[in-house]
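One chain of protein is taken out of this complex; the other chains stay put.
Entry: subunit A
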Amino acid sequence: MRTKYIHKKAKNISIFGSITGLFVILLILGNPLNVNAQTDEFANEPVSGTFETGLLAETQTVATPFAGEFELHVQHRFGLIENGLEDVFGIYATSNIRMGLNYGITEKIMVGYGYTKEFKLQEFHGKYRVLTQTESNSIPVSVAVYANLAINSQDKSVFGNDYKFSDRLSYFSQLLIAHKFNDNFSLQFGPSFTHFNKTDTLVEHDKVALSLAGRAKVSPSMSIFFEYDQPLNIDDMREFASDENDPEANLSFGIEIGTSTHVFQVFMSNYEGITPQRNILYNKNKIDDGDFLFGFNILVRF
């Protein structure tokens, strides 16, 4: 049993190392965005379009709505594809849906509200863009902080004995660091912290996770993207001795189409929770087992 832990720990650390390592190497190798002398005029301008929108599949990005702009989100996750034609690859299976509204208070601050069907989650969130990468790379990365609070609004009998309102609350916070390599390619690295006030039996209350996401344009309005999330299931950080309830990593990949007023993302993913803290702490779908599902995000700006 102990060997298994050590093996798992080593695996986690090596994944952690590879993700951060890769990001740092890419940052160093990445050519400055502009090498032409004529671009001096724009040297200190913030880069545009690191990501199409503030949401990429399952993760937040460094982007926020413009000041005074609303964004309506419709996020949909179908069932797992495992049953094949029986439920048309999950299309007819039970699905999870989130509707949300974001508002840009200033160019840098966003607030929003959303509700998710599973666990009747009411979610309030906010994002602050701390730094924006410049054309000359004098600021080499865009940095944003994201935080949310989700309220589980199911019947209180779900929470068992000694019910308190605070049992309903869960939190997710993330630091987002992104670099736009050129007009076609951007990468983002995001360590996050998840906390649940009350969890299922033998499920940890806190979880640190890492996410790496990237986007590559394949035509002026279409891109392909990926996202990988690794919860750090490390023994030294473990609340309980058992690793039975350890959450699984996630891989999402798909296509994105962006227009002036809409963004469409269609992808495959292991996550079905939509709300990030549910995904990070409770995901049991394994990449290795092919536990993928279809999902889409639609975003309307107005």
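Throughout what follows, contacts are C-beta pairs under 8 Å (C-beta built on N, C-alpha and C of every residue); 3 or more make two chains touch, one makes a residue touch a chain; residues count from 1.
Just so we're on the same page, contacts and distances are computed from a predicted model.
Its UniProt record calls the unshown chain "Cbb3-type cytochrome c oxidase subunit III", which is the correct pick from "Thiamine transport system permease protein ThiP", "Spore germination protein", "Cbb3-type cytochrome c oxidase subunit III" or "ABC transporter ATP-binding protein". Here the missing chain is touched by one residue of A:46, A:126, A:140 or A:191, and it is A:46. Touch with the chain omitted from the figure is made, among A:258, A:273 or A:295, by A:258. Of the candidate positions A:71, A:118, A:135 or A:204, contact with the hidden chain is made by A:135. The set of subunit A residues touching the chain not shown comprises 34, 36, 38-39, 41-42, 45-49, 66-69, 107, 135, 183, 217, 219-221, 258-260.
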